Structures are given as C-alpha cells and as structure tokens.
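All protein chains of the complex are present and in place, except for one that has been dropped.
Moving on to chain A:
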Amino acid sequence: MAMSFSLPLVKMQALHKSYADGAIQVLKGIDIEMKPGERVVVIGPSGGGKSTLLRVMMGLEKIDSGSVTFDGKPYISSGVKESKTVIDMSVRRSIGMVFQHYTLFPHLNVLQNLTLAPCKVRGEAKAKAQDRAQTLLERFGLGAKAKAYPAQLSGGQKQRVAIARALMLDPKLMLFDEVTSALDPELVGEVEQVILQLAAQNMPMMIVTHDMWFARNIASRVIFCAGGVVVEDGPPEQVLGSPKEERTKEFIDRVFHINQ
C-alpha cells in the first residue's frame, strides 16, 4: 500500500467548542490530520462550524476540549481549568489568516499595513521590510498602490493586500475564511488568482469557501463539515463529484441548484 510517512502539519484531536456556556455546540469532536503541502477546502452549511474551525486554528477562539499540534509541536490544548485554553504563541506566529472583511488597518497605507507586523513582531529593519513588501505587491499587481490608503482601494485590491500582509510573516500555513464572500462578483477572480498562485508554490492552506468552482480548482482535499462534525473527507473529485454521504450529496445538489 502506498503511504506517505511525512509527519502531519496539523493534527486536530477531538476538538469541542461551544458558545453560551455549552448551550450552542459548534464543534462536536473534530479530528483532522493535514499533511504538508495539502490544500484543504472546508465546505458545508452556514453554522456548521467551518469558520469556527479556522478561528480556533488561528488561536482566536477558546476551545472546550481537545488539542491541536502543528508541525509536530503542541499548539493548542484545553487547560486544566475548564475555561482556559493554552495557545503556544510562537507556534501561532507561523500561521497566517485572511478574513472575509479585509480587516486592513484604515489609518495605515498599504505599505505600512504590510510592514507593521514584521517590524513590531520580528524586529525587522524598516527598509528591509519595505523592500520585501514592495516585491510582494508587484507580484500581486499592486506595485502602484503602495502609498494608497485602504479606503482608496477596491474590494479585490483590499483583499489582495490582506493576503500580502499575511505572507509578510512567512507563514507555514495560510487560512482563508470566506475571503471572496464580501466581494462583487467581477472582483472574485483576481483574488482567487492570487490564491491559486500561492497554491502553485505549494503553500499549505485551509480554505473555507462557498465558491464550488474555486473549491474544485484549488483543493487537494475537500472536507464537508455539518452540525459540528466532519461528515465526509476526501479528494475533490469524490466529495464534490460523487459524494458517498447523503448529507454531502444534498448539500452539493443544493449549491449547484440541481433539482431532482
């Protein structure tokens, strides 16, 4: 049997997460192992826990129980006291995230948005960070926008800047949380192109999206998440093309507007 023995990049074990003191359970025991170089697309109905999963991975949400290791190192675990979540900050620094609503800092121009974290977090020299930022912006077709403020950019440009900003910290894993959902339809393509560019360079990523065309094009693996559990997990042809589980099938049919 052909098996790869590479260590998992991410290993989530029995992740549980609830809101409102346990009244609303969002994650009900998630186990996902992700190998280096994999591009995992998470799909599923709203409220199924997709975004929460990404936010937990970024260390933005506490968990009730379970653990996450990253690159073989313990990253997130629920502490001894129930309300405490232990997050290794040095591990968190090797993960980058892009959000639905751009979240550029409005008072900083594009270049300053990109250099803030490298200079403050890693103590990088300003000139060096600016050089790297300019190179990255050129690559994303934004070279002329370095001095522009976020309010002067289109949604697609803002989102590309946000991706560049996350890349400035040389992440080993990128998380994309519905990054094209807030965009006008004609601007979706330019953002997806940038992510496909990263995929071509083997950047490991976890993507939450409702865009099935994009999912099919970028995923090396698709996970269907509903009701806080992983319902189906496999290569894109299988999960999107001929799903085994009835719930996956229903969802895919509905997304593609196929009526029986």
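The working rule: contacts are C-beta pairs under 8 Å (C-beta built on N, C-alpha and C of every residue); 3 or more make two chains touch, one makes a residue touch a chain; residues count from 1.
Here is the rule we use: contacts and distances are computed from a predicted model.
A.B. asks: The chain that is not shown, which UniProt protein name from "Electron transfer flavoprotein small subunit", "Polar amino acid transport system permease protein", "Nitric oxide reductase NorE protein" or "ATP synthase subunit a 1" does it carry?
C.D. replies: "Polar amino acid transport system permease protein"
A.B. asks: Looking at A:Arg39, A:Arg132, A:Lys145 or A:Arg165, which residue reaches the missing chain?
C.D. replies: Of the listed residues, the one touching the omitted chain is A:Arg165.
A.B. asks: May I ask which residue of A:Pro106, A:Gly189 or A:Pro235 touches the chain that does not appear here?
C.D. replies: Answer from the full complex: A:Pro106 touches the omitted chain.
A.B. asks: On chain A, what residues meet the omitted chain?
C.D. replies: Considering the whole complex, chain A reaches the absent chain at 55, 58-60, 89, 92-93, 95-97, 99, 101, 103-107, 116-117, 120-121, 151, 162, 165-166, 169.
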